[in-house]
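Shown here: the complex without one of its protein chains, the others still in place.
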Amino acid sequence: MSARDFITDAQNTWCPGCGNFVIQFALRDAIRSAIEGGLDPDSIVLVTGIGCHAKMADYLNINSFYSIHGRTVPVATAIKMADPDLQVICCAGDGDAYAEGLDHLVFAAKRNSDITVIVHNNRVYGLTTGQYTPTSPSGFRGRSTPGGTKEEPFNPLEIMLASGATFVARGCTRKRKELEGVIREGIMHRGFSFIDVLQVCASYFNQTDVYDRAVYSLEGHDAADFDAACRKAREWDYNSDSPIAIGTFFRVIRPTLEERLGVPRKKEGTTEETIARILGERK
Amino acid sequence: MSARDFITDAQNTWCPGCGNFVIQFALRDAIRSAIEGGLDPDSIVLVTGIGCHAKMADYLNINSFYSIHGRTVPVATAIKMADPDLQVICCAGDGDAYAEGLDHLVFAAKRNSDITVIVHNNRVYGLTTGQYTPTSPSGFRGRSTPGGTKEEPFNPLEIMLASGATFVARGCTRKRKELEGVIREGIMHRGFSFIDVLQVCASYFNQTDVYDRAVYSLEGHDAADFDAACRKAREWDYNSDSPIAIGTFFRVIRPTLEERLGVPRKKEGTTEETIARILGERK
Amino acid sequence: MTEMSVLIGGRAGDGINSAGLIIAHLLSRIGYRIYMYFDYPSLIKGGHNFAIIRASPEMKGACRREVDFILALNQDTLDLHRDLVRDRTTVICDSSRVKATGICIPIPGILKEEGAPAVMGNSCIIGAFTRAAGIPWAVLEEVFSRHLRKGLELNLKVARRGYEMASDHSVIPAGDSPALPILSGNEAIGLGLLHGGLDAYVAYPMTPTSNLLHFLADIADRAGLLVFHPENEIAVMLMALGLGYAGKKTAVGTSGGGFCLMTEGLSLAGANEVPVVIVLGQRAGPSTGMPTYTGQSDLHFALHAGQGEFPRLVVAPGDPKQAFTWSSLALRLAWRYQVPALILCDKTLCEGYYSFSSPAASVPRIDDAPAGTPGPSYRRYLLTDDGVSPLLFPGSPGTVIKVNSYTHDEAGITTEAAEMASLMTEKRIRKGKALENGLLDLPVIAQSGDTSSDKTLVCWGSTAGACSEVGPELGFRVIQPVVLSPFPAEKFLRATRGTHEMVVVEENAYGQLEMLLNRFGVRADASVRKYDGRPFAVEELRARLMEVVS
Partner (left out) sequence: MTEMSVLIGGRAGDGINSAGLIIAHLLSRIGYRIYMYFDYPSLIKGGHNFAIIRASPEMKGACRREVDFILALNQDTLDLHRDLVRDRTTVICDSSRVKATGICIPIPGILKEEGAPAVMGNSCIIGAFTRAAGIPWAVLEEVFSRHLRKGLELNLKVARRGYEMASDHSVIPAGDSPALPILSGNEAIGLGLLHGGLDAYVAYPMTPTSNLLHFLADIADRAGLLVFHPENEIAVMLMALGLGYAGKKTAVGTSGGGFCLMTEGLSLAGANEVPVVIVLGQRAGPSTGMPTYTGQSDLHFALHAGQGEFPRLVVAPGDPKQAFTWSSLALRLAWRYQVPALILCDKTLCEGYYSFSSPAASVPRIDDAPAGTPGPSYRRYLLTDDGVSPLLFPGSPGTVIKVNSYTHDEAGITTEAAEMASLMTEKRIRKGKALENGLLDLPVIAQSGDTSSDKTLVCWGSTAGACSEVGPELGFRVIQPVVLSPFPAEKFLRATRGTHEMVVVEENAYGQLEMLLNRFGVRADASVRKYDGRPFAVEELRARLMEVVS
């Protein structure tokens, strides 16, 4: 399958300079290299929410479930439960996954559902033209908060670590190569993979300069060390001006939900027989 | 006001031996002592979810908003925003606050809304007769999981710490006095107070023996030390057999949501004038 | 052979439901058809619970306002149900807790002597009942051994003590029909779904459908089902759509409050055409209301939930046989036409127990939507004559399968073009018409009574139980539309042709079925409505009907 094949003819309507382009190509290339490594392209399913990020479903020529705002994760979990041979990837937004549907994210981490969640964290609601999200810095003047927000952002990495996620990483659209790396790693990880991607929103929250200045790659960090992961995750609180690490913060192998559920056992006899047997017991 | 006054004549229908009784009296006494300390009893508002825990709204003779399953927190946040002079307390269930409505809890912590959330964590759905919750141990055989759950519990204290809660405590219904202490402290805390109460469910998950054996009071712990709080919180993962600390894990003072929002400023002129002025600008 | 009713009552936690079920089986074994109503407040212990078991030669679906036996484990059982007691009523009670004349058994003493736990008091009083009703001991032995999960021997001992303390009091003549299975409505729905091809069931517990979750979880292994209970109803619904997208025939179950949270997913299903079945158990609302009491007040919500317009199937079975049939059909129709299907039931049906003769063999066979051809030209929303697009699931070789909540083109790519929007709306309308046609040969309306009568009683859901008993007695033809969307207006008009006087009976305050009928030009002459959470009893309905008809 050639590179071209992964992109549909749908008209691309992201703004010029939008970080989503970088995620698109990083994801495409990560998928491509996974396919080179043996992944069946027909087995890939992309689940998206609603927001600028979600247009990925239109733009990538792979199976997709263009879902509703905030609900990538339960859809993805279920697709994986239905058919553990599928490789399920979510492209979610920060409004989407951190505000509207935060609970699902926590539960997917808790269950270690073997899906990969990529959060296009532009720290703003793009598609609805610029309101604050849970990761906007405090004082952010969005259209719903013209006087500035009165709350601090939360740190999604900390929450994911506290929730039991077995793969926690961060990327940035200003670092395409590294981004592709963590996405590939996330897809390959057996278990719940969470990737927070600091994405430049050219129109409503252009943090290019900040990210160019502050982002650095994790080095010499032991991703097996949970405490170290927590410490690293806390280095930047999504608010203050401090170095911003990208890379894999934490990785551990635990049994996945699908492994533990097992494929439903083959039925003893036909459905009719099962029903008859159950009815017999009710006599 | 005498002790009697706090209890309504509603028929109490908790099971004999239920830990909710202990929470009821600990809460009543904590309120009583707060009143002795100057709290206006008319300013107290109790918000409950739906579940056994929630009957507190019927049983305590104070203002109450008997809400719906999972939704204590947004109701309570809003009551406090509406009138910062009110003292707002939630009695929530673990199914309620950790499953159905987890996101609200995270956001109340993030915002530092000055409310007190008491989670009656019996680690089971009581009222719907015994299904697993997010804090049931793995393998729990509830009515929806007769073969045992296939997931580990999450640790609500860790999640609250990761979410920015400014007061994080744990109590246990086997330790009434200590429970009253943390509840009183939570009520007095200016900011978001979270209290996970390990509550014995006599009918569906009677952990009396476990708690009697494992629970101990935090001592010499510095509640101002976030890292220490995280370490202590991780000592018991709601699954394994380890010592279970009760007491105040973490406490810090940060500006509350209500303080930061401020009371909406007095309007310049009448509403009619405001409308006329705005219309004038639209000409 | 005549009919009879038994009431057993005690405190919440006394196991009244199971005891009632044992009594039901005793009466079933001696040749009766059973209906059992279980009444309990929304609490675990402490309140008053009771069950009424009605045994008749023919199937019934409602209780009477008099009982032949009253088995009292607490004083409330006598005090609260005095109106059901007649001269002939045999009272059997725990003499330690109840003051009464009748067969009084010192249950705690017996339990103590036998070293049995308190909950076995039930067995003791059932033993006494067995003797008083003249049921052979062997029947009790058989029923106990089939239906007690544990402690058989001790239970038998305790029952025997009760049996021996009573005497043949009011002997029930035995019938000769062989015993049928006794099923709750929830179980009938569960088995019907299984019959329809269910692969997965996802639910968050909520009365009155929690027991459907429990039942399916219990049989999951042998039925090869995936049963999952996630964090909340939003997840439930979205998981169902994920499963459906991946080809798993999936149902969910809930009640009003949980259904609210599913409506966004329901609209999604309407738009992305992923089939799903929703079991919606009604209870007394609004809001939390009375969780363990019944109601029929969610009909219009079920008909119209979710933004935008899309075809949906709504069926409201009135008894377990219909429940089985229409649960199977609902799942199959959902997959045939790629529409969401709602099974609208209520506490009375869900948690009532009924003798059940399986309609499995006679449920019409409906095929899934045609399968698509894998390959690069597959289009998930291919525009076809009947609006139904061929189905494929991810993993199909060389095929890209896109479903989409936005208005989309045939390939599932988002569009905002006016023409494509119209085309896709018209596709959905055609699908709805195809569904309507697909229903033509199905038993969408149930009837009883004299079909040439000029007095017609119309009802829906579990209320059909009382109506189909009382209606014919009073000379009504009784019409129960089982399918409520797409509403079979023509068949309904045909079925009611020649009606001079029409009464609509419902367990709600606003007359929701009547509102629906009004849309089709049908006007009722009178309405009988009830909204206190209790199902109509036979005598009550009779009296209410006699008040309103000329």
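We call the chains A, B and C, going by the order they appear; numbering starts again at 1 in every chain.
One rule holds in what follows: a residue touches a chain if its C-beta (ideal position, glycine included) is under 8 Å from a C-beta of that chain, and two chains touch if they have at least 3 such contacts.
Predicted, not measured: the structure shown is a model, and the values here were computed from it.
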Note = The chain left out of view makes contact with A, B, C
Message = With the missing chain put back, one of C:119, C:154, C:174 or C:303 would touch it. Which one?
response = C:303
Note = Only one of B:15, B:62, B:183 or B:245 touches the unshown chain, namely B:62
Message = With the missing chain put back, one of A:125, A:194, A:211 or A:236 would touch it. Which one?
response = A:125
Query = Which listed residue, C:257, C:318, C:359 or C:394, touches the chain dropped from view?
reply = C:257
Task = Go through subunit B and note every residue touching the omitted chain.
result = 8, 10, 42-43, 45, 47, 50, 55, 57-58, 61-68, 71, 74-79, 81-83, 85-86, 101, 103-104, 107, 261, 264-268, 271-272, 274-283
Note = Contact residues on subunit C toward the hidden chain run 41-42, 234, 255-257, 259-261, 263-264, 266-268, 270-272, 282, 284-293, 295, 297-298, 300-301, 303-310, 405-407, 416, 418-419, 421-422, 425-426, 429, 508-510, 515, 518-521, 523, 531-534
Request  = Tell me where the left-out chain touches subunit A, residue by residue.
outcome  = 11-16, 50, 52, 66, 68-70, 99-102, 125-129, 131-132, 134, 143-147, 203
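Simple rule for what comes next: only the chains that are shown with their structure count from here on.
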Distance from the mean Cα position of subunit C to that of subunit B, given in whole angstrom = 37
Ask   = When the centre of a chain is set as the mean of its C-alpha atoms, what distance in Å lies between subunit A and subunit C?
value = 40
Inquiry  = Going by the contact rule already set, what residues in subunit A reach two or more other chains?
reply    = 101, 103, 107, 261
Inquiry  = Where in subunit C do residues touch two or more of the other chains?
reply    = 220-221, 231-232
